[in-house]
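Reading through the structure tokens given below for one structure.
One protein chain omitted, others in place.
Letters A and B mark the chains in the order given here, with residues in each chain numbered from 1 onward.
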Amino acid sequence: MLLDLASNLLLLAGGFFFCAGTVGLLRFPDVYTRLHALAKADNLGLGCLLAGLALKADSLVQAIKLLAIWPLVLVASAVVGYAIAHRADQLGITPWQRDDR
Amino acid sequence: MIRGKSDVKIMIGCLLRRTVGFALVWWVATEGNFTAWPLAVIAVAVTVAVSLRLLPPGSTPGLSLSGMAGFVGYFFRQSIRGGFQVSRLALQRQLQLRPAILELPVTLPTGLPRLLLIATLGLMPGTLGVRLEDDLLYLHVLDTGLPVVEETAQLSGHIARMLGVNR
Partner (left out) sequence: MIGSELLLALLLLVNLGAALVRAAQGPTAADRMLAALLFGSTGVGILVLLAVIQQTPALIDVALTLALLAAISGIAFAQRAWSQAVLGRRRGTASKTEDGDAA
């Protein structure tokens, strides 16, 4: 019972972070800030989602398998995120700056 | 390469650890279903052989297990914080971003330590590695008011401890 509740809360949190990531992607002003939003929020969302599903898994080993996906995606996001930022910098895209000084 | 008794000991320990490790991977990947156990034996044996060839025992001298635990713990904690923070920034009614590019000196040695630093920074709160040039790290930050310099130093410290290098 309690496990189910925790699982559903985690799934809800996962959905929330995925939405926050998308909102950030839509609202943030340049590619660097959008990268921040996607990389961090979506990965936390996926972590919550996997943890929530792992709590509902049929067996311990299936739960471990679900959770094993997370570090792999983290590694991929970290490297791809840096690759995109680096490429943007090479293309000469200047970061957006607040102009209220 | 194997000379003394201690080398044999290291070799056997390494062999055991890797066999158990890859067997665990098989266990997880098949969800504990061992009907294909002959295949598992072959797969684990071949994997251990290949791993010994590509990463001979003793080729990562400085690697510390406690340092690795420290790094992994710090990384998970910080990436959760980073997710919360960027979600808050995205959902605020008025965008409160004050992005900037910071230049920080890097003292970690070239190679894996630096690569690890610049890649993991993208998942830490408010930071994104952009470029690394002549021991200078160009870091994009979401908000100049965040304590990114201190946190980058902490992250470098964890990486240095894990890999057994100087920071």
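Basically, a contact is a pair of C-beta atoms (placed from the backbone, for glycine too) under 8 Å apart; a residue touches a chain by one contact, two chains touch by 3 or more.
Note that the structure is predicted; figures quoted are calculated from it, not measured.
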Absent chain, residues of chain B that touch it: 29, 31, 110-112, 114-115, 118-119, 132-133
Contact set of chain A toward the excluded chain (per top definition): 8, 11, 14-15, 18-19, 21-22, 25-26, 31, 34-35, 38-39, 42-43, 45-46, 49-50, 53, 56, 62, 65-66, 68-69, 72-73, 75-81, 83-84, 86-88, 90-91, 93
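In this text, only the chains that are shown with their structure count from here on.
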Inter-centroid spacing, chain B versus chain A (mean Cα positions, whole Å): 18
Complex contacts: residues of chain A adjacent to chain B: 16-17, 20-21, 23-24, 27-30, 32-33, 35-37, 39-41, 43-45, 47, 59, 61-62, 64-65, 68, 74, 77-79, 81-82, 85-86, 88-89, 95-98
Parts of chain B lying in touch with chain A, wherever the complex brings them together: 27-29, 31-32, 79-80, 82-87, 89-91, 95, 97-101, 118-123, 125-126, 128-131, 138, 140, 142
